[in-house]
Structures are given as C-alpha cells and as structure tokens.
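For this view, one protein chain was removed and the others were kept in their places.
Going by the order they are written in, the chains are A and B; count residues from 1 in each one.
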Amino acid sequence: MPKLIIDDIPVEVAPGTSVLEAARSVGITIPHFCYHPALAIAAACRLCAVKLLDGPVKGIQMSCALPAQDGMVVSTTDPEALKMRSLVIEWLMLNHPHDCPVCDEGGECLLQDFTIAGGHSHRRYQGKKRTFQNQYLGEGIQHEMNRCIECYRCARFYQDYAGGTDFGVMGSAGRVYFGRFQEGPLESPFSGNLVDICPTGVFTDKTGRFRARYWDYQFAPSICQHCSVGCNTSPQNFQRETIKIVGRRNDQVNGWFICDRARFDKGYLNDPQRPREPRLDGATCGDDVAVDAAAKSIAEFVRKNGADSLALVGSPRLSLEGMVLLAQLARAAGGARLCYFGDPAQQQGSVAAARLLREENSAYVRDIEQAQWIALHALDLIEEAPMLALSVRKAFLAGAQIFLVDGDPIPARNTPPFKYTAVESLDQVPFEKGGKGVIICGAGKKDPDLLAQIASCGAKLVMLQPGANGFAAGLLAQEHAASPLADLVAARQVRGVVCFEADVPEGLLSGLEVLASADWRRGPVEAKSPIFIPTTTWVESDGTAINYEGRAQRFQRSRLAGLPLKGLDPKYYGNATEAVTLHPPRVHREEVPGGAERDAWQVMAQLIARLGGEPVVEPLEGKWSALRSLDPEGEGIRIFEIVAGE
Amino acid sequence: MIPETLKTSLKARVASALTPREAAVDVMKELQAHYGWLTDEAVEEAAALLGLSPLQVEELATFYEMIYRRPVGKKVIHVCDSISCWCADCDKIIQHLKDKLGVGLGGTTADGMFTLIPCCCMGMCGDSPAMSVGGVPYGKLTPELVDEILEMERNNR
Partner (left out) sequence: MELPLFRHNRPNRVVTFDEYREEGGFEALKKAFSGMSPNDVQQAVMDSGLRGRGGAGFSTGRKWSFVPRDLPGPRWLICNCDEMEPGTYKDRVLLEHNPYSLIEGMTLACYALGVRHAFIFIRKGYEKAAANLARGIEEAKKAGLLGEHILGSEHSIDLDLHLSAGRYICGEETALINALEGKRPNPRSKPPFPAVKGLWQGPTVVNNVETLANVPAIVANGAPWFKGLALNPEGAGSKLFCVSGSVKNRACVELPIGTTLGDIIDGACGGMRDGRKFKACIPGGASTQFLKPEHWTLPMDYETVAKAGSRLGSGGVIVFDEGHCLVEATLNLITFFARESCGWCTPCREGLPYVKEILTRIENGRGEEDDITILREHVKYLNYTFCALAPGAMAPLDGLLRDFEDEVREHITKKKCPFKG
C-alpha cells in the first residue's frame, strides 16, 4: 500500500491508485476535465497538474496518469502547479464562447467551476475564437461544438466504452471535431450519456432545453423503472415537471451511466392526461369519498359473493411496499385472492427465478464483467436490459466469449456492442472448460423447468424479470401462493377485482366486475372502474424495488405530486388570458393542482383501515423491516438473507 | 461506384493486412486516386471494405494532410512553406503561384486543373524552394521554372 504525502496530509492508498484519486480520498479535488473514473486515462487536458516535491518522480506531473508511490510528496498548491492549471484554463478559454447565459450547462458546468478555481480571469489572447458548424444528432441531444474543450471524453465513452461506431473525433490540431460522419440521430442506445459526461455544454439534453438551472431543480436519488436492472438515476424536476433524468453512480448496478430509455422516456411522467383526480361514478370527488366508496364496495362484494370470488390485483409496477400491503389488504378483505401477475407464463417464470436465485449463484455486475464466457439465452439484451450490454462488452473486451443460445435473430437497431456466436443450445457453450461463466436470460415467459436446467449449469445467473419490480412480485406471489389473474378467470374463481397499478387486458376484464382501481395512468381498468383513486409514479413516491439479481434499492420522492405548471389548464388561473404557458397561476390556492395522488401503498393502507384491519404505520413489516433503513444513496442490499431468515 | 477490378484489388490489399484497419490509409489513397478526392461515397466504400463505420474512416481521412475530403483540381500543387523553403524565399514562389493560377491558398483554378495547397516540409530542403504537382516533386523553383512546370503539367494530362 503506497504511502505518500499530499499537501502535508499523509495518505495511504491501494496500489495502482492515481495521485488524483489519492488526493480525492482525503478531500482534495484536483481540477480535471479529461479524467473520468469509468474511462481509460487520456492525460489530454493537462489540468490536473500537481508538483512532486520529493520522491521517485519530481516536478510537474499529471495526477490522473501518475500512480501513487511510496515516498511521494505532492503539492497541489505549488505556484508552478497553479500556474500550469491557470494556463490550461486560459488555453481552453481562448476559444470557448462566453455564452454561459444561454447555455443549458450553466450552473452544472465543470468548465465554469474550474475556470473560477483555476484563477484565470483576464483575457490576454488577441486572436479570434474559432467556430464550428453544429450537427443534428437526433431528438435527444443538442450539439454546440463551439463550446468544446476537446477532452475527448465523449468519443472515448461513445466508442471505447459503449461500442458505438457512428460518433467520434475528426480532424487534427485545433480542427478536431466531435460528431458524426453526417448529420443524423445518434445510433447508440447509450448516446444520452454524452450529456452527463461532457464537462461543458457541447452536448445538452434537447428534451429539457432552456427550462431551468441546476439550482432550480428538485431532485432525489431514484431508481429507473423501465426494466429490471434498476439503474440509479436522479430525476431533475422543476415546477412539478421532470425536466431531465441523469445517471447516478452505483458500481453494483449501472456504474456511472444509464441507457437512453431511462434518460429520455419520461413524457408519461409529465403527461397532462394522467388521471389526477379521484373519481366516483364518472364524477370527480374528494379523496376520502373515493376511498370510502371503495372500502364499502369491497365489503359489500365480499358479503354478497364471498371473499374468494374477489381478487386484489397488483403488478410488477408496484413498489415492494405496495406488494406487501396488497397481501394485508387481502386479509383485511376477509381473505380475498391475490394476483401479482396477469399472465400465468410470466408469473411462473418470475417465481421460478426468484426461487432459483441465491446469494451464491445470482451474478453480480462484476461477475458479468469478469466472466470468461457469457451465454445470452434466447435474449435481445438491448431490448430487455440495455445497461447489462455494457457489462457484457467489458467482459468481451477482456477476452470473454459470448454466445447467443437459441435466440431469434437480433434486429439491427438492437445490435449489441460486442461480437457473439449464435449457437442452438446450451450444450454448445464450453462449460466443461470450467472458468467463470454467466448465463443471462429473461425469466418472464420461460418454462420453470428450463430455468431450473439453466440454473443447474453451475454458471452465475442473470434472470431478467418482467417489469422493474418483478423480482419482488415473484417473491410475494410465491410467499402468498398468489395466482395469475388469467388462471383465476379461466377457472371462473373470481368475479370481481380491485386493481392497483395493474394492466389487465380487456379480454380478461370482460367477464369481471371492476370494483375500484388505483393507478397513475389510464387504461382499460381505469376506464371500466366506477371508483378510481390516482396514485403517484416513482418520481413522486418513496419506495423500494428489487432488481433482477435480488438487490433491494430505495427510491425517494424527487418532486411533489401534481400537475406540472407548464401548460396548466386555464381553470387554475384567475381568467383565461392569464393562463400563459410556463407561468404559475397568480391566484393563491392551498392545494397543489392535480395533487391528490398518493403512493399506492398509502391507498391500500387507508382501505385496510376502512375495512377494519390493523392500522398500517410502516409498510415494511416482519422480515422486510430490515429494509427500512435502506440508504437511497447506497448500493442497495441483496435480499437473499432476509428471505431465507424468515 | 468503383470498378470491380479496383474493388477486387482493394479487397486483396485488406485481406493481406495483419488487421483490416492497417490497410485503411492504402484503401483511402487508392479510392482518392480513383475519384480525384475522397468523396463521401468513397468514405462509405472504404468503410465497407475495411469493416469499419463511415465515421471511423472519416476519423482517419480527416487526420491526414494528403487525403482530400473536398473536391480538388486534376492535379494538386503542394507548395512547401516550412523553414528551409522559407529561407529560400518560398513566399515569393507562393505569391507567384497565386498570381499565375488566379487562386488563393486552397483554391482550385477555374478550369479545374490545379488546386493550390501549402504543405509541410517535403524533405526537399536541399532543393528548396520546392513543390509537388500531382505527386511529382520539383525543387530549386524560380518564378520562371514554375511557369514552365505549370505549362508542362497542364499539357501532360
């Protein structure tokens, strides 16, 4: 373990740690642009200069590229180091436009921060600034090449890290240009990360342009709900609208990055058509009225038809809290039936995966990255778990063999960033050689026998769940012997349903009475439901999700529920002419317009109380209470011990 | 579209390389010789031959001085403006070329014959000032000699 001294502070770090990281470990941020922990060292920007006063290396050195060694005496404040850093800033500012007021990066710009920190303020250069033509890069990303400081982060991420081939660096000297061969949408499903990784405003999120500054945003640690990987995100909200979603680091899940679906697919959160008001028989009503009516309807239905002809239907969209309370609500309703899935095939796959995976065989991300072979079993990885494709790519670059077993041809748009060999069966994958192997498959709709066979191979396993919280749904379905709704309907065992964030196809609904439903989006259930209670989406709620590997992660409310201010219905204004887009109503009101939504589990808790069940103070009871203290900014915890300890 | 014979020979060149990428510069130069400059179409053809994306070919094409990504005249005049030629008053030769051809640096003559581009040291410092016309090197230039060379090169298509 090298021991060195940085600015008079003794530091001991793991071998191979750079001086830059060693300094960071004791709270010293050495300014840097090209350095990014996820990317290979470039040592291109030359901003992280420090001076080595003593030890094996001396003089000005780039701290990102210098491994910490015993006996080094490092100064980050030596006049020569300071001068170098201020010159680097001066060099970069020779050409960087002074357009911060109209730049979306303003306020969250590394170049702004380090320009101030670098001490360069007075322009001495008398030449002109060079300019470039921008390119159209699609609907996600705005290109502003004049702002470029040529740190090469974008090209290094796009090609080296993410395996994209349609974006890179052209030209040489002061003519280097970062873009595409010809204008057009970026092809990589990870292109949005250019926004996060660019230290200045060359790439900004086009979907959230000119809306707000960094300090205006409300944000909180969140978990993406698009697939079962559970990438960590940070939604940035302004006036009850999710303006941008950015990646949040979690080395156990997504590293630093997120896929474009996680970043850009957010329209539904802000959709003005989202059902916002509680409703009774087609008319808007108060929240209590709707909950009372729902409780009454459940009680009456149970009295008339017996509790076992009623099903409480949830889905993998629910948070763990909602899933746990759904079971309690079923008890409070006198023993109603429970559904976490509609489709039997999905349920049996999901349940089988939740049963088969254990601490020993459930692959960590690093198991994928360090694997010697990886089998993708009948899987379009970019479709089902895009971020894992980057983990597989790491293994591939390190020499792993990748196989696509029994898979349909992968559509061109989903070509993964690694080469693979298509084989017909798992027998053709070289297990015998032993070594570190990982099998990745989708659990939903897979035959449990097949999953069991896959699990018996001895490889580490990734079984992707249908839905963001599918693992939890599988666990709870197993625990409560829940049946898929389709089975119950087919067996004519239920006649009525109460749905919570459940997508029941119209075909199934036709023979059922929908007593009440709660959801944050519209659909056939909501349309048919006489009583409707709006719920919050994941951006507006606190909750827990369990990802494909059995990792429980906490997400936090990042904004208040309610209609976005932008484009608010004129009814919220004093008069119609005042209803100017983007301006809040000038009439004072106490409630948030459209802010009646509550987390689904809270709705369930109210119903439990109304039905005479035990009042719910905290949804995570019993074995789940271990998850109450889950840190939303932590790495999450794998739940196998919790489940086993029951 | 490139002729089949050229395509076949380029494929053979790529196949003989230790990795396809190693042949990238050769392929670009051959295609440039065919088209006169490396057209967008040529970039895409090179990409297909090399198993790269057009962008990846463009990354290389735009780096090198002697790969032209814009239309040029039939013959490109590279006139050296580095130090040894400067000592030999290349400024006078460059000015003479500009006047004679009626173009600025980077310009192409109206008849599409010549494009005038300044270039880095050609390794002809012993014979400075120097230039090359369509790849043929000429040294010890004087305005009179330049006139003769232009006349000869113009006729010797």
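Definition applied: a residue touches a chain if its C-beta (ideal position, glycine included) is under 8 Å from a C-beta of that chain, and two chains touch if they have at least 3 such contacts.
A quick note: this is a predicted structure, and the numbers were derived from the prediction, not measured.
S.K.: Using the document's definition of touch, tell me which of A:D104, A:E150 or A:D166 contacts the absent chain.
M.R.: A:E150
S.K.: Consider the whole complex, including the chain that is not shown, and state which of A:I30, A:C45 or A:A220 touches that chain.
M.R.: Final answer for the missing-chain contact: A:C45.
S.K.: Which candidate, A:S18, A:N95 or A:T537, sits in contact with the chain we can't see?
M.R.: Residue touching the chain left out of view: A:N95.
S.K.: Please give every residue of chain A in contact with the chain that is not shown.
M.R.: Within chain A, the residues touching the omitted chain are 41-47, 49, 60, 62, 65, 83-84, 87-88, 91-92, 94-95, 124-127, 149-150, 152, 169, 171-176.
S.K.: For review purposes, identify every residue of chain B that touches the missing chain, sorted by number.
M.R.: Residues 18-26, 28-29, 50, 59-60, 63-67, 81-84, 86-88, 119-128, 132, 135, 137 of chain B touch the chain absent from view.
Just so we're on the same page, only the chains that are shown with their structure count from here on.
S.K.: Per the contact definition, I'd like the list of chain B residues that touch chain A in the complex.
M.R.: Interface residues on chain B, with respect to chain A: 40, 43, 52-56, 58-59, 62-63.
S.K.: Touching residues of chain A toward chain B in the complex: what are they?
M.R.: Where chain A meets chain B, its residues are 165-172, 175, 177, 180-182.
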